[in-house]
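== chain A ==
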Amino acid sequence: MVVILNGQDVDISEGISVLELLSIKDISPETVVVERNKEIVPSDAFAETVLNDGDHLEVLRFVGGG
Partner candidate 1 sequence: MSEDIFEIGGLKLESRLFTGTGKYADDSVIAGVSEASGSQVITVALRRVDLDSKTGNVMDFIPKDMQLLPNTSGARTADEAVRIARLARAMGCGDWIKIEVISDNKYLLPDGYETAKATEILAKEGFVVLPYVNADLYVARSLVDAGAAAVMPLGAPIGTNRGLKTKEMVRILIDEIALPIIVDAGIGRPSEACEAMEMGADACLVNTAIATASDPIMMAKAFGRAVKAGREAYLAGPGAMKSHAVASSPLTGFLGGD
Partner candidate 2 sequence: MSFYPICAEYGAAPLSERFAATTEDDVRRALGKAVLDPDDFLALISPAATPYLEEMAQQGSQLTMQNFGRTIQLFTPLYLSNYCSNHCVYCGFNAKNDIPRSQLEPAQLEEEARTIAATGLKHLLILTGESRGKASPDYLDSCMTVLRKYFPSVSIEIYAMEQDEYARLVDSGVDGLTIYQETYDEELYATLHPRGPKKDFRYRLDAPERGCKAGMRVVNIGALLGLGDWRTDALITGMHAAYLQNLYPEVDVSVSLPRMRPHAGEFQPTSIVEDRDMVQIMLALRLFLPRLGITVSTRESGQFRENILPLGVTKMSAGVSTAVGGHSQDGDKIGQFDISDERSVDEMCTALRKLGYQPVFKDWEPITEPSEGAA
């Protein structure tokens, strides 16, 4: 199935959780915040939040800014 991650299409298997997706993309979960279909996924729910086909995901982190 396909999810849209930070604007890019990503092919993933069924039943993948947010945590697993982050791992696939080599992103440390403690350094990011995740928004799924415009709703924030609490970090303690990364493991049990299973993704669906067509989910829009935003994975964001703090960067330098004024």
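Candidate entries met the following condition: all candidates are chains of the complex that A comes from, given by their letters.
Just so we're on the same page, a contact is a pair of C-beta atoms (placed from the backbone, for glycine too) under 8 Å apart; a residue touches a chain by one contact, two chains touch by 3 or more; residues count from 1.
Just so you know, these numbers come straight off a predicted model, no measurement behind them.
**Q** Tell me which of 1 or 2 touches chain A in this complex.
**A** For chain A, the touching partner among the candidates is 1.
**Q** Under the definition above, what is the set of chain A residues touching candidate 1 in their complex?
**A** 5-8, 25-27, 31-33, 35, 38, 40, 42-43, 58-66
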